[in-house]
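Removed: one protein chain of the complex. Kept in place: all other protein chains.
By letter and in written order, the chains are A, B and C; residue numbering begins at 1 in each of them.
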Amino acid sequence: MSRIFIGTFEHEHDIVGVTRESRLRGLRIADVYVPYAVHGLDEAMGLKPSKLPWVCFALGLFGATFKVWFEFWTTASDWPINVGGKPWNSLPAFVPVTFEVMVLFAGVSTVIAFLAGQRMRPGKVAVMPSNRVTDDHFVLVLEQQDASFDEVKVRELFEKYNVIAVEERGGKEER
Amino acid sequence: MSSRITTVFLIIAVLFSFLVIISKLALFRLPGDNRGYEPEQPIAFSHRLHAGELEMSCQYCHSEATSSRHAGIPAASTCMNCHSVITASLGAVRAEEEAAAKEKRAVRPVVSQELSKLYQALGLDEQMKRAGTPRTVNWIKIHDVPDFVYFDHRAHVNAEVKCQSCHGPVETMERVRQIENLSMGWCINCHRDPQAQGIKGRNPSLDCATCHY
Amino acid sequence: MSTQIHKQYWKALEERNGAVPEDLHPHHPHEEKEIPVGRRDFLKLAGFTVGGTLLAGCQRAPVEKAIPFLIQPEEIHPGRSFYYASTCGACSAACGILIKNRDGRPIKLEGNPEHPLSRGGLCAVGQAAVLELYDSLRLKKPKISGKDVSWVEVDEAIKLRLDQLRRTGGRLRLLTGTLHGRTAAVVIEKFLGTFPNAQHIVYDPLSSSAISQAYEQTHGQRLVPRFHLDRALTIASFDADFLGTWISPLEFTGSWRAARRPDAEHPLVPYHAQFESRMSVTGSKADDRFPAAPAEIRYLLRELTSLLAAKANVPIPDRLKQQGVPASLSHVSLNKVADRLWETRGHSLIVAGLQDVESQLLCNFANHLLGSYGTTIDLEHPSRQKQGNDRALAGLVSELREGAVDALLIAGVNPAYELPLEPELLRGVPLLVSFSPYWDETSQLAHFVCPDHHFLESWGDTEPVHGIVSLMQPALEPLFETRSLLESLSAWAGELKSAYEIIQENWRLNLFPLSGAKTFESFWDQTLHDGYAKLQRPSVGAENFRTAALEAVRSEPLVPGHALALVLYPKVAITDGRHAHNPWLQELPDPISKVTWDNYACLSPQLARDLKVEEGETVLIRKGNRSLELPVNIQPGQHRGVVSVALGYGGMMTERFAHIGPKWLEALPSIGRNGRVGQNVSEWLGLTADGLSYELDEIKIEKTGRKHPIASTQTHHYLTVPKHLAPRGGERRPIIQETTLAALTEGAHEETAHHEKHPELWSEDHIYPEHHWGLVIDLDACTGCSACVIACQSENNIPVVGKDEVRRQREMHWLRIDRYYYEEGARVDVAYQPMMCQQCGHAPCETVCPVLATVHSSEGLNQQVYNRCVGTRYCANNCPYKVRRFNWFDYAHEDRLQNLSLNPDVAVRSRGIMEKCTFCVQRIQEAKIEDRRQNRPLLDGEIQPACQQSCPAQAIVFGDMKDPKSRISQLIKTRRHYRVLEETNVRPSVGYLSIVRNRGEHHEETEGKSHA
Partner (left out) sequence: MLEAREISVPLIGGHKSLAQVTSDVCSAMDRRPTLWWWLAFSIALLALGVGIAATSYQVATGIGTWGLNRTVGWAFDITNFVFWIGIGHAGTLISAILFLLRQRWRTSVNRSAEAMTIFAVICAGIFPLIHMGRPWLAFWMFPYPNYRGPLWVNFRSPLVWDFFAISTYFTISLVFWYIGLIPDCATIRDRSRGWRRKVFGILSLGWDGSYRTWLRYETVYLLLAGLATPLVISVHTIVSWDFATSIIPGWHATIFPPYFVAGAIFSGMAMVLTLMILVRKTMNLQDYITHRHVDVMCKMVLFTSGIVSLSYFTEFFTALYSNNPYEQFTFINRAFGPLGWSYWIMTSCNVLVPQFLWFKAVRRNLVVVFLISILVNVGMWFERFVIIVTSLHRDFLPSSWSTYSPTTIEIATLVGSFGLFFTLFLLFCRILPVIAIGEVKGVLEE
């Protein structure tokens, strides 16, 4: 139930700069809100790469394995039917569908994992420091974790990076 | 408090409707699956009586089953092999005899209601005399496969497939009812492993052209 | 044909016990009926009728009814087919047939394998006759002045008029086609005998009257001889289309085929030269074919005769001596033909189809010189298939012109349509009675129409060849209120008898004594069972050749002219037009032109170039005040001075085709501007004292600039690809393979590589455990007659699609006959190739079907599962043989009556699915199940697909390729065997035997000499 400290910026380099410096100063960054994917901000915030590629890989592998087994089972095992004199196990012919199913599984499951991970769903109400973060504002939200938090120094830091507005809020709404 | 009552009530309602749906789901059939089809026939012929109680052979009436694609529905003339003499149940005849003896009169012929329909179809009156024009008996087909399926009774009967394997325990049925779904998968499963169904002999074909042409 | 099958055919026939008449005719007027059922009831009861009725309401499934008989007839077993031997009545050839009866109705006609004339084949027209039985256009009642009446009324009215004639002595004329039944002759004689002035006049629309007239002069007997092609080693034919339409084509095809033994140890293939003006089926099979104008053909016949006379050292009148072959005929190697004929004398045969008595006299003379009488020509037991007497016909016409005929009864012919008569002539007759079963041109003019039965519902007898009699027996109760001609005539002669009684009586009296049988019953039963009987009839008593007859032959020098001649010819399917209302026959591609649904003017390519016309454009043919506009068909091999047009079209019965075929936005009707299919050319026929003439000299032809598209199933006619598109070395495709007799004799076959084994990419997962069905087609024997096409159509419920759909290349025939031309110098070679699903072992169609609707069976069949097909058409695209047929529309099955001809063993396909030849898998299944039931092995030859069954040339052999002893396995081993497109490694199960041409080098040398 700590308080939060919100700085609004107008430029990409400002937000990257202020974020990096805040982190170096040991300030606790609640989040940064940006209108587009600003490059270098992950490094500035000290975020680790996402684990979504693993989901993608695993599910893709599963899809491919399942499909190739399914094709073999239906064509050569469950009910083998002579089709054009081709061998029962026409493995080369199974490749295209296997590939497609792999892509389908990998793609769709990655998206589902992403949406689930971010708790995104239709009808979810977005909680944002300002409506303009989806337009042209870059917002840094700092968490005021204890008494050592020096409001003045933070304001100075913000000023250094051309802050346009600073706000302090009781942080209950923060996620 | 009231909200809890509502919740309990809701849970009960949901469970109840779930049960109802489950029971309905058991009745659910894919299109084409006519299990349980049991239409009323123009003459209430009892297979239970003829095939069960009297132990008549199926092929007495369905005589084509060994020699033709169709098992054949007996002509009215086949019924008349017996029913030119037997016109009603033994009980009804006895009752009339007793009544006649009691009333000291000649025994009147007794004709059961269903058999009179047979005689009507043949254009006969109760004395088996010509009366009126004959009409066909329009039986309703129960075990029906689509027109693109060529099922051959003769092949199956000669391979000693029991009639009951496909038609169910007809000898217990008052009115014939479809027991099996007669789907292609049902056919195929028996063709795949006839021994499992207790059928001896050669393995039947799984070729499409066995039934479809 | 094995005896076992033989037994099966007739085993359920009760006629052997003498019980048939009552059972087959339960509704005979004289009979006491057990159960009176109306005609509709009969149809309803016919068999195990399963009528689907959708009941309104909440039933689960559409309710299907199963309606059994009230009283089970002995001979009907629901679901099983029974065969009755009978005689075909579709034309005057009277071939033996087996009627396939199912659930009480005929569903297919097949050839009777034991019949001495037709030898198991049945032509397209005969096969199609079953459809006419269920023709809704047939008259359902007799008519007086166009109004439906009852037979009692008709009989009363006609009897009144006839009695009047008997009293007044007025002239009564009975005009019929050939009726070779002896009973008919007796009945007619008896009937006509009741009149003081009555006469029976016979004509054939396709007349051979000149032949009988010539024999009257040369041999003292009016007859058409019986030709034994199977005994001939050399045949010269002058415009006689004996494999196509001439006299008895089926019989001739059978015997022509019997003489060809290219696979024997000592290969034997007769030499056949054809002199003709147009391209005929017979000409297409000839070893040497010489196109010539009609006058030139006569000239060549005379030249040949004098050449032969010189060889035989028989003096001939000077005016018949050789005059030399003019330059216009330099391509004709007459010396070669004469040499070959002379070499094999005693086994040579010259036939002439010319309707010209003089030429026929010369032909007889030439045959006499060659010693053909008694060997290849039988005069003792002649043919009775063409009894027309055109002289008598001409007499009748002049009587009609004089208004001297008081009553004219017309049966079996349609003179108002097929003769060059003014309609007023018939209209002027005070009493005109027609026996036509249709409301046709003649019956429209008639005062009384007394419709005859269809031959499948009638008793009848025939004697196609002197001494060979056969019976027609009814296969079902008459569908309509029609009556046999025999019954009508005897009723009017005062004797009310059934045809059955009349025939039996006559047979007992007149035929039984000649039969050699012990009792009449056994004779009758045997004949019914076999379909025919041979009688010990005495010879007709022809005399020896009278040389004096040649005096009648004038000598006309050949005038080399540029005048065009019009030749009217019959097509294989439509012939004289009496079956032109039959949709199967209209849609049957002509063996030569491959055109359906029309007649057209055939022009030689050169004439077409000169006229600057292309196919589908129309030309106007004129002579005097007659004119005729017809679309053009360019016909290779046609003589350039000849325009040929088919007879039999433009009849009023073809107006029914106005609505045939699918109806949709861009659909065009099957009929022409005249509301009919094609143009009637009968007014261009000549009718003189000499007879009907099918040629007309000095016609004019001009381009009109109008168009009339013709519907051909083939757009490219050559075995070679178009010159400007041909890759080098790939001009001629190896689809048709040919060899020569000389090559076969020497054992050096042109084909050596065709048994090479293709490398295999895949593991052999698929063995055929029991059978591997295959087909071998002998291209040498195939005459293109198309009987198999109709047999297949009848067997497999193939719909008729109409002209517009054929024009769009959407005909549905599963079996087609590809006809290819191949030009070598001036010579045009023709090859026929029946093409159907090749049941490939590595079927390209199967691999591409997404839903497994076409897969391979364990017996090597390429199965097409209609109910699984979703209709992507990928299989058809990927078929190298293009034999798959797609249901573009829902083809009409609304004609409930016509639907009775459907084969219940084959599913009727719906819209949007693919279909194709199945090797008649329904027959394979039936045979397998039945054999298993009876615990007997499946014999080679027991299963015959419909095409093989009908083939008069026995060109098609079906069998099990796994059985090394089967006939097909033997044929596959022959040198002539090859498979089409074998190089694609699709492994077809259908093989072909190459064509054999008898063009020995020895004879080419002589040809060279004659040129020199």
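The criterion applied here is as follows: a residue touches a chain if its C-beta (ideal position, glycine included) is under 8 Å from a C-beta of that chain, and two chains touch if they have at least 3 such contacts.
Here the structure is a predicted model, which is why all the values come from computation and not from measurement.
In the whole complex the chain that is left out makes contact with A, B, C.
Considering the full assembly, A:Leu41 is the residue among A:Leu41, A:Ala58 or A:Val166 that touches the omitted chain. From the set C:Gln679, C:Thr847, C:Asn862 or C:Gln948, the residue in touch with the chain omitted from the display is C:Thr847, counting the whole complex.
In the full complex, chain A touches the hidden chain at residues 12, 31-39, 41-42, 45, 47, 49-50, 52-53, 56, 60, 70-71, 74-75, 78-79, 83-84, 86, 90, 93-94, 96-97, 99-101, 103-104, 106-108, 110-111, 114-115, 117-128, 131-136. Along chain B, the points of touch with the absent chain fall at residues 30, 32-33, 181, 183-186, 188-189. Residues of chain C that touch the chain left out of the display are 662, 664-666, 714-719, 721-722, 724-727, 729-730, 733, 735, 805, 808-811, 816, 818-820, 833, 835, 844, 847-852, 868-874, 876-878, 880-882, 884-890, 911-914, 980-981, 984, 986.
Simple rule for what comes next: only the chains that are shown with their structure count from here on.
Inter-chain centre distance (chain A to chain C, centres taken as mean C-alpha positions): 81 Å. Centre-to-centre spacing of chain A and chain B amounts to 66 Å, using the average Cα coordinate of each chain.
Inter-chain spacing, taken between the CA centroids of chain B and chain C, is 50 Å.
In chain A, no residue touches two or more other chains. Contacts with at least two other chains are made by residues 855, 857-858 of chain C.
Chain A meets chain C in the complex at residues 81-88.
Touching chain C in their complex are the following residues of chain B: 29, 32, 34, 37, 39, 64, 66-70, 72-78, 121-123, 133-134, 136-141, 144, 146-148, 150, 152, 154-155, 158, 205-210, 212-213. The touching residues of chain C, counted against chain A in their complex, run 762-763, 765-766, 840-847, 849, 852, 855-858, 987.
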